[in-house]
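Read through the structure below, which is laid out as structure tokens, and then see the notes.
One chain of protein is taken out of this complex; the other chains stay put.
First chain written, first letter: the chains are A and B, and each begins at residue 1.
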Amino acid sequence: MIYNIPYIAVIILIVVGLYAVVFKRNIIKMVMGITIIESGVNLFLVTLGYRAGGVAPIFTNLPEERQIPGQLVLPIPQALTLTSIVIGVAVLALMLALTIQIYRQYKTLDVTKIRRLKE
Amino acid sequence: MNPFVPIDTGSGFWNPLIWVIVFIIALLIVYVIRGLGRGDYKKNTGQTKPFLSGNVVENDEQLHVKGGNVYWGFTEAFKGYYNKIKSMHTGDTRDYVLWFLVMMVVFFAVVLGVM
Partner (left out) sequence: MNSIITHSPALLIAIPLFAAFITPLLSRIHRRARDGFVLIVLAATELLALLLAQDIYANGIRKYVFGATLPSLTHPGTMSIPVRIIFEIDGLSIFMVLISLTIAFVATVYSSSFFKKEDGLDRYYTLLLLVTVGMVGMELTGDLFNFFVFLEITSIASCALIAFWVDRGESLEAAFKYIVISSIGALFVLMAIGFLYGQYDALNIAALANSIQFTFIDKVALVLLLAALTMKAGIAPMHMWLPDAYGEAPPSVTIAVVAATQASLYGVLRVCFTLYGKGLRLNMAAVGWTLVGLGLLTIFIGVTMALVQRSLTRTIAFAAVGEIGYMVIGAGTALAAGAQNFATVALKGGVFHIFNDVLDIGLLFLVAGAIIYATKERDLNNLGGLAKRMKYTTVFFLIGLLAVAGMPPLNGFASKILIYESTYQLNPIISIIAILSSILLLAIFVKIFYSLFLGPELPHLRDVKEVPKGMLVAMAILATLIIIFGLFPGYVLQTIVDPAVAALSNPTNYINAILGGA
């Protein structure tokens, strides 16, 4: 049961992020919601690689009497998560830059008023 | 290889070469019929201007129907449908994400329920 807690945390994070994107009016809160969803997905990827009783997968620096690969945590999900964190930073920077420029043009941060392109 | 291969649609075929030949024949027929018309009209007099039941045709720019109004009859006839669908396209970013979640639920119902 205790090994399922990270997966439950992933679901909670994604639901909280989607709630912030769908029900909040401030653009910056929407951006924060997207970042929370991204944190949830990264947590999911890292948790996939866990093996009970394993050590960090550094091949050249193993302590004695540890056999590979059975007692290492999986390394591939850690690489996937690093890539995803970097992509998330780039997307976050782009969204915040767009928010600053939108504020200069529309003078408001309310997403129900930034609606010149409708129908 | 032959570049004029027709495409075979399983229940017929389409060959644009045949279409071009038929089109050229039709153009020739049109040219022949045009040659059977009268050529003894006076150019640049009242004989070549459009006739609007005797009304004076003065200002060409005011006869021009603007782009947004050309299909007024069609949009007026479908007013109910257009009101409904224009109100669905709100322009609000949160509605776009809501439609995504709705379609994800629909896909879940299809894949998990039926398959």
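Going forward, a residue touches a chain if its C-beta (ideal position, glycine included) is under 8 Å from a C-beta of that chain, and two chains touch if they have at least 3 such contacts.
Computed from a prediction, not measured in an experiment: that's the story for all the values here.
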Residue ranges of chain A at the interface with the undisplayed chain: 21, 27, 30, 34, 37-38, 41, 44-45, 48, 76-77, 80, 83-84, 87, 90-91, 94-95, 98-99, 101-102, 105-106, 114-117, 119
Hidden partner chain, residues of chain B it touches: 1-7, 9-12, 14-17, 19-20, 60-61, 63-71, 74-75, 78, 81-82, 85-86, 88-89, 91, 93, 95-97, 99-100, 102-104, 106-108, 110-112, 114-115
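Here is the rule we go by: only the chains that are shown with their structure count from here on.
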For chain A paired with chain B, centre-to-centre distance based on mean C-alpha positions, whole Å: 47
Residues of chain A that touch chain B when the two form their complex: 18, 21-23, 30, 111-112, 115-119
In the complex, chain B residues that touch chain A: 86, 89-94, 97-98, 101
